[in-house]
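Below is one structure, written out as structure tokens; the observations come after it.
Only a single protein chain was left out; the remaining protein chains are all shown in position.
Entry: subunit A
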Amino acid sequence: MSAATAALDERLVETSPLRRLLTRPELGSVVGALAVFVFFALAADGFLRAASLSTVLYAASTIGIMAVPVALLMIGGEFDLSAGVLVTSSALVSSMFSYQMTANTWVGVGVSLLVTLAVGAFNGIMLTRTKLPSFIVTLGTFLMLTGMNLGFTKLIAGTVSTKSIADMEGFPSGHAVFASTLTVGGVDFKITILWWLALVAVASWILLRTRAGNWIYAVGGNQDAARAVGVPVAKTKIGLYMGVAFGAWILGQHLLFSYDVVQSGEGVGNELIYIIAAVIGGCLITGGYGSAAGSAVGALIFGMTSKGIVFAEWNPDWFKFFLGGMLLLATLLNTWVRKRAEAVK
């Protein structure tokens, strides 16, 4: 037994640390992030100031909070096109329930959590029951939510945005949890950065060290093989969609408590940004491969690019152009790195 263990350890040493590093899914994105960082550090004067980096981190966190569960879902082999508007739906439900029922804002926050998770469960159940592609199922949810966001808001509030909940009971504590600013060493940091990091940590733990994580990789990598060895494929996928919904709830509450009103038309198009962040972070579009940390690096590249362009005093219209180029480059780099890593034995 101990002899076998020793032999095993001895063999494991044979794999070079370099190769092990090269096989990490997030490697390509880390290289890309460093390149973007150096680029803006040289091109934009104020980029390296602590306040600027805090802004960059905030921008990254609002994408990263969603990119983490979206990455998990992609590793599980599925998409969620409704993720962007679901954030707005979550904020709207919270705001309008609190306002209309004149209850404590925390009641609205709780109701919003239930409703948002229900939408996630709906996506997952529709997908696993109908066996339709997730592209179609969540495109349907996306359109329905977009319509409901506008429709219900106009019906209830009379306009396209909700009434302010800033003077309601529970708002200060809600603001503290979801939208406060922490000062560390004289620099202001938004609390969303903590939410983001916590989500990355929890998601990494789930992926790498739990049974559920093994199942997520398996259903994305080979669904039939997973089912044949007894992995609950449907439950895993429904759970992943509910994870996306949970992220949407956190971000939705953040938006609500930051601005105390919600614009009902927002969120459209953000679902693609989350997917892009996950792909830049090394998730395979076909599933079965990727990491939570990679999605965080993808979100960081987004944050650096969107704010870096502002600091460099360029026209922000170019943001999308940069993004597209980045996506292509990152994906090419990922593919190249993975091929090399698999060839070196």
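For this structure, a couple of remarks:
Operating definition for what follows: a contact is a pair of C-beta atoms (placed from the backbone, for glycine too) under 8 Å apart; a residue touches a chain by one contact, two chains touch by 3 or more; residues count from 1.
The rule we apply is simple: contacts and distances are computed from a predicted model.
Per the UniProt record, the absent chain's protein name among "Xylose transport system permease protein XylH", "Glutaredoxin", "ATP-binding cassette domain-containing protein" or "Response regulator" is "ATP-binding cassette domain-containing protein". In the complete complex, the residue from A:Val137, A:Ile165, A:Ala218 or A:Ala293 that touches the missing chain is A:Ala218. Mapped onto subunit A, the footprint of the missing chain covers residues 4-5, 8, 11-12, 14-15, 20, 205, 209-211, 213-215, 217-218, 221-222, 224-231, 284, 288-289, 342, 345.
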